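Below is one structure, written out as structure tokens, with a few remarks after it.
The complex appears here without one of its protein chains, the remainder shown in place.
Moving on, here comes chain A:
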Amino acid sequence: MVNLNTIPPKNNREYYIAIGLEGSANKLGVGVVKHPRLASHQSGDNSHICKAEILSNIRDTYITPPGEGFLPRDTARHHRNWVTRIIKRAIKEAKLTDPKLDIDVICFTKGPGMGAPLHSVVIAARTISLLWDVPLIGVNHCVGHIEMGREITKAENPVVLYVSGGNTQVIAYSENRYRIFGETLDVAIGNCLDRFARTLKISNAPSPGYNIEQLAKQCKNKDRLIQLPYTVKGMDLSMSGILAYIDSLAKDLFKENKKNKLLFDQETGEGLVTVEDLCYSLQENLFAMLVEITERAMAHVNASQVLIVGGVGSNVRLQEMMAQMCRDRANGRVHATDERFCIDNGVMIAQAGLLQYRMGDVIKDLKDTVVTQKFRTDEVYVSWRE
């Protein structure tokens, strides 16, 4: 029996308010979320229908020049420079007059992520917690994505595909844990796309993956895929080899290495492949691998729904391919959200943190607020589900 109403909201209100602070990678996000206290939460498995109201969702992304990735130190500096301003804007937009009285709980990302950026955000979280005398909750970043996706799409018990710059996991819920069915053995899918974008020297704004997606749309030879390694290993995948291979193709293309038979017609010397074709083939190949392991996980747990979360989840082509697979299965459905909730944000941390808070999980000693770079999805005890 799950009772989400054991902890009463502050000041005899009929609703809870949580603020979430996220900064595990190059996005800094602060969001405020409001949960009404519902009778349906007294018992049963209803944590995916909180009737959550998003009062504000502010994000600022640290964008590096084309050809460059974001480094931990510089990203941490970006977060330090912006964190108070973004918190202030989130509070103002949420129309909270007195955060000391209005906010039930402050949620922050405990991990996984880059150490220095995580640390610069937790410093601000601890300070506002002590200033306002509001309790803190540390949230697992992946669980934040999952809970936000469940709340937005109302998917009750989906297989979750979590795809972002730092993670690639296929997850299903079982006995109070989000269990990892399959994952990448080396780099994350977003990292693979980002690094290819660096090789192409295309813009990192709004995100490198978005620009690859736009280039792929302009591909004129969609019927002629470039052969790339297809590296599904059981339930897991490997992407570093694909990246190295397509990187070498792109470099040959830029250097006009006419000896490369794949890229240039050996008789006329004419180019056979464009940058758009490379982007298209890379996406098709990687996403096909994701669809394959997701489908296998669905068969394992007998699920009909898929929820795609994480930054790469906002890729429309990935959503299309997943939808096609689900259509071919009986009663299958894909749930996905748009960039506001797919890409890292503060609201998702507030959403997951507030569920934890309502189950009575709150940090009593600041020692427990230390952030950690490694924090696996299945380490979290999911008390708010049956």
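One rule holds in what follows: a contact is a pair of C-beta atoms (placed from the backbone, for glycine too) under 8 Å apart; a residue touches a chain by one contact, two chains touch by 3 or more; residues count from 1.
We take it that contacts and distances are computed from a predicted model.
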Looking at UniProt, which of "Large ribosomal subunit protein mL43", "Heat shock 70 kDa protein 8", "Transcription factor Pcc1" or "Signal peptidase complex catalytic subunit SEC11" names the chain we cannot see? "Transcription factor Pcc1"
Kindly state which of the options A:38, A:123 or A:301 is in contact with the chain not pictured. A:123
Which of A:83, A:228 or A:289 contacts the chain that the document leaves out: A:83
Which residues does chain A use to touch the chain missing from this display? 77, 80, 83-85, 87-88, 91, 99, 119-120, 123-124, 126-128, 130-132, 366-367, 369-370
